[in-house]
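Here is the structure we will look at, set down as structure tokens.
A single protein chain has been omitted; all remaining protein chains appear in their positions.
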Amino acid sequence: MEHLVFEFGPYPERPRPAAAVIVGVVGSGNLEALCESAPLGGRLRVEVSSSVHGFGNTWKAVLGDFADRVRLPDLLITINDAGATPAVVGLRLAQAAAELGAA
Amino acid sequence: MSAGYLEATARQRVARFFDAGSVHEWLGPSARVTSPHLAALGMPAAFDDGVATGRATLAGRPVYFAAQEPEFMGGAVGEVHGAKLTGVLLRAARDRPDGVVLLLDTGGVRLHEANAGLVAIAEIQRAVFEARLAGVPVVAVCAGSNGCYGGIGIVARGCDRIVMTEEGRLSVSGPEVIEAHRGVEEFDARDRALVWRTMGGKHRYLLGEADALVEDRFEALREAVVPYLGHARPLDLDSVRAEHEALGRRLARFGEAPDSLDIWSALGVADPARVPMLEPGPFVEMAAPLRERADA
Partner (left out) sequence: MRDVLALCDALFPAGHDARLEGGRVVGTGRTRDTEVAVVGTHAHAAIGADLAFALAGDVLAIMEDHPGRPILMLVDTQGQNLSRRDEMLGNPGYLAHLAKCFEVARRRGHRILALVYGEAVSGGFLALGMTADEAYATPDAQVRVMALPAMSRITQIPVERLEELCRTSPIFGPGAQNYEKLGCLEAVWHGDLAEALAAALARPARGDRRRSLGAERGGRLAANDVVERLLREP
């Protein structure tokens, strides 16, 4: 397993989602992402556990893109990944953003 | 999102099966109750260990539920996954809701947690009986893409009722396992027609292993489950005696049958070869008066 942590922002304050949001499932080529409010000094933090090693830069690029688009402060996203492609990662994050009301 | 139950995830199923807005999860994803065993194998964990558990209402009646996630390790039962199922059932035995609904979708024991998974299934089985003996009906829905196999197939038949779809399958050993042990002459696992007529919902309904057969639609599945709420079936000497008689009759009638088609024919199905083509509605209309019962 590879464990990666990324932080983005800080972003300006805005109303926080009340409840946690979960999208996707842990299945071959898929992932689950759990999005929760957390005191992060305005930052957006992503913690990834992946069964596939060596894609740190790809994660950083895809997640950074997402973070700069939604600009959600104090959000913790925890990801369990079973080998999702960047396209699937993007799809799941877009789903999460929609459910968080930030799409 | 597809309209059917078959291809939905566990959380989509829960959200659409129970009354809108009524679902409250216990040990949901934020609790991060994950498998302690998978990391050592380089396998990703899931925040709910592949089963959503909680309470909801169904047609306004309070129920407890568990829903296995088909994508996560084929719905297989590990230590934590199994303990969540046991917990829901023991909680039902304590609190006595109008029913427990188990949305089962599994290959059985999670081999990555082999022994712990097997013990977990034994504990689930005992907990099903605890709930039933407390007067809480336990209804198993076997309508998922993995089917309902292994020890959970036995657990399902320990419940009060089983609701199936044609696509749902119920067995102990799956086709691949039988083929691997006994050869392709015994069971050709790639022969989907053979799999369905041996283990699928229609055969299980005709045999009396399933109580209801409906189409792969949430509304149809809900409507099948609702009448069972609040009506626990007895689990006593009379009920096991009656079941014994029925299962003995099944062996006597069909024990020598070479194929399910022969069983259907012996039951009086006019055109057994046409059974797989029938829509669930006309099928039940045809099958209900002919089918065997395990409880009568």
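The chains carry the letters A and B, assigned in the order they are written, with residues numbered from 1 in each.
Here, a contact is a pair of C-beta atoms (placed from the backbone, for glycine too) under 8 Å apart; a residue touches a chain by one contact, two chains touch by 3 or more.
A quick note: this is a predicted structure, and the numbers were derived from the prediction, not measured.
Remark: the absent chain touches shown chains B in the intact complex.
Of B:Ala3, B:Leu133 or B:Ala193, it is B:Leu133 that touches the chain left out of the display. If you put the hidden chain back, the residue from B:Gln12, B:Ser145, B:Ser173 or B:Ser265 that touches it is B:Ser173. When you scan B:Ala8, B:Val23, B:Ala52 or B:Ala120 for touch with the missing chain, the hit is B:Ala120. The residue touching the chain not shown here, chosen from B:Val109, B:Val163 or B:Val225, is B:Val109. Considering the complete assembly, subunit B touches the hidden chain via residues 26-27, 31, 33, 35-37, 40-41, 53, 79-80, 82-84, 86-88, 90-91, 94, 109, 111-123, 125-127, 129, 133, 150-151, 153-158, 170-173, 177-178, 180-182, 186-187, 198-199, 203-204, 207-209, 235-237, 239-241, 243-244, 247-248, 250-251, 254-255, 257, 259-260, 263, 294.
Just so it is clear, only the chains that are shown with their structure count from here on.
Taking each chain's centre as the mean of its C-alpha atoms, subunit A lies 34 Å from subunit B. Contact residues on subunit A toward subunit B in their complex (touch as defined above): 1, 20, 22, 25-28, 30, 32, 34, 36, 49-51, 78, 80-82. Residue ranges of subunit B in contact with subunit A, taken from their complex: 9-11, 28-30, 39, 42-47, 50, 69, 71-72.
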